[in-house]
Structures are given as C-alpha cells and as structure tokens.
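Just one protein chain is left out here, and the rest sit where they should.
Lettered A, B, C and D in written order, each chain numbered from 1.
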Amino acid sequence: DAATSLKFTLDWKFEGPAAAFLVAADKGYFAAEGLDVTIDTGNGSAGAVTRVASGAYDIGMADFNSMMEFNDKNPDKAMKAAFIVYDIPPFSVFALKKSGIAKPADLAGKTLGAPVFDAPRKLFPAYAKAVGVPADGVTWKSMDPPLREPMLMRGEVQAISGFYFTSLLNLRALGVTEKDLTIFNFADAGVSLYGNALIPSPKLMKENPEAVKGFLRAVVKGWRDVVADPAGGIQAIRKRDPLIDDKLELDRLKMALEMCVLTPDVKADGMGGVRPERLAAAIDQVALAFGFARKPAPAEVFDASFLPAAADRKLTP
Amino acid sequence: MTAAFVDLDRVTLRYGAGDTLALSETTMKIAKGEFIAVVGPSGCGKSSLLKLVSGLMRPSTGTVIVNGQEVTGPLKIVGMAFQNPTLLPWRTTLDNVMLPLEIVEPHRRRLRGARAEYEERARAMLASVGLAGFEGKFPWQLSGGMQQRASLCRALIHEPDLLMLDEPFGALDAFTREELWAILQDLWTRRPFTVILVTHDLREAAYLADTIYVMSKRPGRIVHVRRNELPRPRTLETTFTRDFTDLVHELRNHISAVRAAQDTIPEDAR
Amino acid sequence: MTAAFVDLDRVTLRYGAGDTLALSETTMKIAKGEFIAVVGPSGCGKSSLLKLVSGLMRPSTGTVIVNGQEVTGPLKIVGMAFQNPTLLPWRTTLDNVMLPLEIVEPHRRRLRGARAEYEERARAMLASVGLAGFEGKFPWQLSGGMQQRASLCRALIHEPDLLMLDEPFGALDAFTREELWAILQDLWTRRPFTVILVTHDLREAAYLADTIYVMSKRPGRIVHVRRNELPRPRTLETTFTRDFTDLVHELRNHISAVRAAQDTIPEDAR
Amino acid sequence: MTPRAKAVVDKSMPLLSAVGLFVVWELACRLFAVPEYLLPTPSASFLAAWTYRDAIWMHALQTLLTTLGGFALAVAFGVLLGALVGSSRAVYRAANPLLIGFNSVPKVAVVPILVMWFGIGTVPAVLTAFLISFFPIVVNVATGLATLEPELRDVLRSLGATRTDILLKVGFPRALPFFFASLKVAVTLAFVGSVMSETVASNLGVGYLMMSASSRFNMPLVFAGLLVIAAMGIAMYGAFSVIEHRSTRWAHRGGESL
Partner (left out) sequence: MTPRAKAVVDKSMPLLSAVGLFVVWELACRLFAVPEYLLPTPSASFLAAWTYRDAIWMHALQTLLTTLGGFALAVAFGVLLGALVGSSRAVYRAANPLLIGFNSVPKVAVVPILVMWFGIGTVPAVLTAFLISFFPIVVNVATGLATLEPELRDVLRSLGATRTDILLKVGFPRALPFFFASLKVAVTLAFVGSVMSETVASNLGVGYLMMSASSRFNMPLVFAGLLVIAAMGIAMYGAFSVIEHRSTRWAHRGGESL
C-alpha cells in the first residue's frame, strides 16, 4: 500500500546538524519504513513547536524546554517529545576575554545579547542559579540571531548566549579565535537539561504510532551513518542547499556530535531516551526558570513508547 | 392629450446650503419636437436649467417632468453638448464621438456587430462639421472651436429624443456657425426631436428656435416667452428679412430691460 | 526708430513631426501701444499665434521678436486670457485673480506689504466685470461666462505691457460683452499697452482694434490687414454708424472669400 | 432612508465595520475551535491588552514617536525627491532604477546593517521607518507633477514664472491628491518599518513586545500588540485625513456618488 506521508520541520536551516535526517531520506531509510517524509527548514524552536501544534507539520525538531513552556501555556494542547536528539543542549554564553569576564560570576551586572526566543537566554535563570549570579543581575538586549556576534564584537553587549557550535563558528567567521573567548557551557555548571527533541503531533501519536516508530528507527540509522561518515552527511546537505561551505558545516556537525549527541549517556543507553532522574531534575529547573503555573510530570512531557529497542539505538558499535 | 414633453413647474435650484440661488420659480412647457432657445445674461442659470432637465441635478423645490415622468436621475434619452466641450482626453476625437453609441441602447447592443457602419456614421458627422482628417487626433490636439464641434457631434450621434445644447457655437466664427445652423436645422426637420438651445447669440435663437425664452438675471426666472413663427426652412436670406431683424431687436430690448430692472433687487432674493 | 514692439517674421508652426501645420509664413508687425485684432476661421491657428508671441511655444521656422528681443521662452511682460478660462480649481476666484501679483515683479516684491491694497484692486476689478460677491467662490462654482470674466481680470490685474486675449468674451451675452468692450477700451486709453485680441465677433474687432488681421484657413497665414481709423473713444453709438457697419461688412467678405478660396488647396500644403 | 438617518449610518460606518470584523473573528475562532496559539480570539486579545496596559502604553508610545520621526523624515525627503523626479526628466531617468531597486529590497535585510552602524534602539527604528515609507511619496508626488495638465502650467508660464514658482503654485497643489494618497500608504509602512526594526533589535517598542510575547507563546498579547499598532495607524490616518479633506476639497468636488 501507499507510503504514509509525513511532514517534518527542522528547527533551523539546512546546516551540519540536520545531516542525519537528510541522510535518512536520501538512503531510503524512511521509505523502507513505508514513510514518505518531506523535510522543511525551520525558523527556530518556538516556531517548530507551534508548527506541530497547529497541525501544519506531523513531526518537528524543537527545543524540549520550549515545548514544555508551550504545554504550560496551552495545557489542552500539550505535546510530548518522543525522542531526544541533543542529550546535552549546546547552551552557552560567550564573552570576549578582553572584556574581563573570566568566570561565570563575572557576568553579574553585565549586558548580554540574544534574541528573545533564544533557548539559552530563556533558560539563563537556571544557569544563573547554578553559578550563583542573581537572575536579574544581568541586562538583556534583544537582537536578531545574525546580529548577536557582531554586536559582541562591537562592544554593544559584553556577552551573548547561544548554541555553542553556532556562535563559535560565527565568531570564527568574523575572525575571532577561541583563545580570545571565554565560553561558559550550561552543562559544565551542572544544569542538566535536555536539548532538541523530536516532537510528533499528538494526533499522529494516537492515530499512527507505527509511523512514529518507523520514523524514529530511520532517524537513528541516519545518525549512525553520520557518526560513521560525517563528510557523507555534509554531501546530503549540499544536495539541498548547494551554497553551503562544506568545511564549516562539517565542523558544525562534528561539534554537535561531540558535545550534544555522543554524550556518555547516549554511549551507554543509546540515542533518544531519557534517564528518569535527569528528566525530573530538568523539569524542576525549567519550571523554575520559566515560572510554570504547574510543574508537569515526566510522563506528561516525554513518551518513551515509540523508541526503538535500546540495542537498536546505539550509534557506535 | 397635449401634455408637454418637458414640463418644469416652479423649479427652484439652490447650490449649497442656502448659499447661491441659481433658479427661482422657473416654469416652462416644451412640446415634443419643439425647438426652443433660452437666452439671458451670463450667470443667470441657463446651464443649471439644462442640468435640471437632463436629470444631472435635482431641483431644490418644484418638479421637472420629462416625457410624463418626474425626473429623479439622469435620463437616457438625452444628447447634451456641455458649455465646455469636456471631451475625454484619453480618447481620439472619433472615439469621443462614438462614446454615446457604447452607452445608449439600442446602439450599444448593435455596436459590436455594426462597428464599421457606426464608425462610418461618426466620420461622416465629423466631416459635416469640418473635422474630416481629425478623427485620429486627441482632443488636446484640436483648437477650441474644433473641440466644440466634436462635442456637438457627440451630442447628436445617437439621435437622442431630447437634445440640449449649451452655447454649442460660442467658439466658432460667424461662417462656420451659420453653416452649422443650417446643418442642425436640416437634421431637426428630417427627424424632429426636442431641442433646448442655450445661446447668447440672438440671431442664432431667432434662426433656429420655435420658441424663445428670455431669462432674468440671477436668480433666473423666465421673464418672457416669444413664439417665433418665421417660416421654415430658414436660410441665411431669412436673417436679412425685416421680420427676423425685428425679432432680434425685440429680444434685445427684453434682455436690456431685464438687466436694467433687476439691478435694484437684492442678489439673493427669493 | 520705429521698430515694431511685436515682430513676427515668416513664422511657421508645425505640431508634431511634420504632422499638423498650424501656421505658415505668418508675418506681423505690431507697434507699441497698438490694439490689434486677429480674426479667422476656426482652427486656423489664432490660439497658436498667441502662444508663439507669448513664448509658450517656439516657432518651427521664422523668428518672433518682442520688444527688440527674440522670444526663446515665456515672456515676463504678458497678460494672457486663454481660450479656456483655466482658472486654478484649488484657488478662490479672488486668489485666482491675484495669482499674477504673486509671480510678476514688481508686484511680487510689494505684495507682502501691500496685500490689502492689492486685494482691494482685485475686488474692484472683479466688481467691474460683474463678479462682486463671488470673490470667495471656487471657479467650479461659477458659470461659464463668469469664469471667463474672472480669467480676463487675471490677465489684466498686473497691468502687463502686452495683453493677449483669446476670445475673451465668447461665453458672454451681448450686453455684458459690450459693457466689457467699453471697460477694456477705457483701461487701454488710460494706460496704453499693446493688445492682441483673437475674436470671432467682427463687431468686437471693429469696436476695439486699431488694426485687424484676417487669417486664412489652416495652415493660417495673414491674408488681409485692415487699419481701423474709426475715431476713439468708440461707443455703442459708433457701432450704429455707417463706417462701422461697412467695416464689419468688409471683414465679413474677406473671411468669406478666405473660406471659399482655400477649399481647393490641399489640407497640409507647404 | 431620511438624509439624517443616512448621515448617522454613514458616520458610524467605520465603527460598525470594525465591530463587525471583531464579531466575525470571534465567532470564527469559537465555531472552528481555532487554537489560541494559532489565532487568539479578539476578546482574549483585548483582555491581554487590558491586563498588560501599562507595558503596552510604554511600548506603544515609543513606537509611535519612532514612527512619527521616520515618517516626518520620509515626507520631507519624499516630497523633495518627488519634486525633483517629477519635474526633471534627467533626474527621473537617473533616480528611478535606483529607487525601484532599493525598494524591492526587503528592509529586514537593511535593519541589521543600520543596527551595526547605529547600535540597538531608536535610531535604526526611525531610519527603517523612514527608508520603508519614503518611496510611495516620491512616486506619487512625481506622478502628480508629471501628469499636470499643460493648460494649467501654461497659465503660470505665460506670466514668466520660474520653475520653482510653477512647482509651488500649480505643481504641488495639483499633486496634492496624489500626495495624500501616498501618505496613507506611507504612514502604514512607517509603522511596519519601526515595528520591524524593533523586532530585529530593540528592548522597547511594540515590535519588541510582540516578539517577546510570541517567544513566551503568549499569542493574545501578540495580537494585542497588533491591534495597538493598527489603532495607532488608524489614528494617524484620521489626523491627516482631516487635513486632506480641507486642502483638496476642490479635487473631491464631485462628492460621493460615482
């Protein structure tokens, strides 16, 4: 019978970290599961959440924490993640060494720049708490993503928040090297959040669980291929967007793999799942940072029932 | 029954709110097929009168009845040559003249099928007023008098039952004017339609009209009605007859009286 | 030296590229302070002639000299009443009449200080043509004849050295017209300026002008020049004199001849 | 209908249509159970507007001032350039492609450059409002001047008027209806510009408010922001619609009926 068609939205443009999905499509992993998947670029995590919530897309790649926030605001439309992509989110704060910021506590009283919808910015209170900076001890300036790094260099802001690999590569492109930079990763301060996840629409979960399962199986295969051959993954991106800079995207992909995907937890448990105690802690931190009306139970935000078997989720042999 | 074709009953026209009184208690009865002329001093409300009869404006008080029906909106049986030629600047002279054929039934319906024929008619009409060769020119490429003649053609082309001419020959030299008098009279004799002609030229009125209405200064009223029984068809010779010059002289005296008398009446009397 | 004030030397005017020949080899010499009239059939190029003299258009060939200087652009000494009144619709009648004072020196300089005085002059002028009470009205609230009178005021208000009138009385009744003849003649007698008057009314030409030019059909040429030696000031009585009617008759014959003769010459001869 | 009743209906038309829109919108949302994050109901939006009225007031004031600044610049520059373009064929030919090209470019792409030059805040917003809104004014003023009836121009030329005189005495008055038409377009664009710049980089203004509300999934507040902008646009329009009415009555002398 005919393949089930699924619309899948990425969180962002066709860049390195999106390689796994494109590889899965190109190599026919989706087709093998009886799925016809359309992959579209996204415009940020918040957007991807609403795209799925509205039914425009069947599955979205979006920030797990943003999804929880959405659920808090729209309890009757609550969604659940089915697969964690970034086991450790690449949430970071960047400062120029010359600004005199050397340790997290130095951020107090400083001006930080980021878009209002930036996940690290939104979760900064959790980080601030962890490093002992009063949460309202920093001033934020809002700006579009591409303005963030130039504004840091211009001195308009003393630090910026962002995804580790995105901002680092952007700064490199602007001629800043790592030795000029102070970088704080949220994960290093014990903020143990989860990052981007795959979020199927509740309707799809209910009506066609097999499709979700098949989708996830194919995705894992894609990631496995990308881990084995990152350069091959870049070629899959190149097919969609011939304008990319291979070297840059390869760097980005490698950083993402190293920092967010091939984490100790994933190496131990396989990709996609959660550890209950970590999830509980993460929900606590997020609920605090966002000021949730009601703290959700873990089962309300993550549904493990679609995951492939643990053995099938291993990325490395 | 001999009901008038055009019947104005104590018609008053006021522009703006109580501002300018243009016509005051004007009463006229025009029979079907009659050719009347209206003369009067400048600004006395002649153009306004035409607008009332054609339904372009509504009277402030009084009624206007045309063809047995009270006029409440623009009529469909009218051909009108405005005081300004008002040709549409984006149309050639020929297309301007053809305009009524695109609007007025039954021509409108027939136009698609018989365009060549209608165009021929328009060209012939333009030629008859001396505009042969100017069909393809735009109005702003014509001299003032030529525009006026084109506008006259536009008023006639669809053979309206009621023709209103507002100083249609004002910008023409005496000879062209007299030629056109003859042409107009010819048309009217062949197919009698009702004509209201506004003019400042008393000879014109005497040459063309069956009845001549003399209006007072603003606010305009009909102060004198003069039947003109000069035999038809009238020719240039007629204009040299005693009867003709007497008629012109009589009209002249009337207007002269009108102008003198009214100067004592306050401007906006009512 | 008796150089002409306005001097046209074999002036030809062609509209478009070799399309319409409006004037052909026209030669005229007008002395300073002379009042001339131009008569001719409709479309013969009278309005075009005025535009050439005032510098609004450049001749195709030939030269136009005014006040000793070749005309290469609009002159600053002209007052012009166009064939269409062309009042500016966003100005009241008074403001329309005041327009030249805002443009032409020395009035322009003085206007700010002496506005009340100038306004008084404009009002008086409007009153003299019978438009008292209409100063505050917009042009489209005036009748055709009233607009024409306002336009005449606008041409006169700044006391130009060269006055061009293109059928300035065409939309007026005979009496208003004759009144204005007298007014214009008065003005001219008190402060002689040069006047070029285009008219279709031969009596008007005979009443007002020192010299009358008769033009041929299009393409226009001067076919006859007639000095008019009737004594000044001329009055309505003058128009009933034998000399006057003879003059009118003579002009009439000339035009008649012009119209008849030329019909055999191809339209765009040259 | 009596003329008086007609006049009353006429006067209340804008209100009626606005209320009508809100009712239809509310009903549609409820009938089709449109989720709030997709399209909130007007009632929810009004409620949000009321709840956050202090913040909205502050942000709206900022946006209004920014917009007015940019709009004022646009009018001044637009009229000037329009006059040049409309009155000289050479300037027209030289400037036209550049203008068209510049205006086909989304101003979103220009905002970051402005921000990099002038920093975050009011200046780029004012400039964006200006850059986005001057073009319609240029085009309409230029068209108004270029389509001036030669007959009217000749009235001035026959007096030996200078080009400036002609421009001031007939060009501009004649182009006024065109000018006012363009103002209506320009003022709405000015709002678009300033709000857009605020969404790209600012901590103040309705644009920032909407952006931040949308990042918190507070769609009613986003729509409250939209409604506030719309209201400001209408108010601005109303203000100079009065001026238009006074100054171009001659052009609208035909009255209402076509």
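Everything below uses one rule, namely that a residue touches a chain if its C-beta (ideal position, glycine included) is under 8 Å from a C-beta of that chain, and two chains touch if they have at least 3 such contacts.
Since the model is a prediction, treat every value here as computed from it, not as a measurement.
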item: Contact set of the excluded chain (shown chains only); value: A, B, D
item: Residue among B:31, B:65 or B:99 touching the omitted chain; value: B:99
item: Sites on subunit D contacted by the missing partner chain, in the whole complex; value: 9-11, 13-14, 16-18, 21, 38-39, 86-90, 93-98, 100-109, 112-113, 116-117, 135-136, 139-140, 142-143, 145-150, 153, 163, 166-167, 171, 177-178, 180-181, 184-185, 187-189, 191-192, 195-196, 199, 207, 210, 222, 226-227, 229-234, 237, 248, 251-258
item: Residues from subunit B at the interface with the omitted partner, ascending; value: 51, 54, 56, 74-80, 82, 84, 86, 88-91, 99-100, 102-104, 138, 140, 158, 164
item: Contact footprint on subunit A, counting only the chain that is left out; value: 7, 9, 12-15, 40-41, 43, 47, 50-51, 54-57, 145-146, 149-150, 170, 173-174, 240-245, 248
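One rule holds for everything that comes next: only the chains that are shown with their structure count from here on.
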Groups of chains joined by contact, in the absence of subunit C: A, D | B
item: Most central chain, Cα average position; value: D
item: Most heavily contacting chain pair (counted by C-beta pairs in contact); value: B-C
item: Distance between the centres, which are taken as Cα means, of subunit B and subunit A, whole angstrom; value: 84
item: Whole-Å gap between the CA centroids of subunit B and subunit C; value: 28
item: Per-residue multi-chain contacts in subunit B, two or more chains; value: none
item: Overlap residues in subunit A, where contacts from two or more other chains coincide; value: none
item: Contact graph of the chains (line, ring, star, complete, other); value: line
item: Chain-chain contacts as defined at top; value: A-D, B-C, C-D
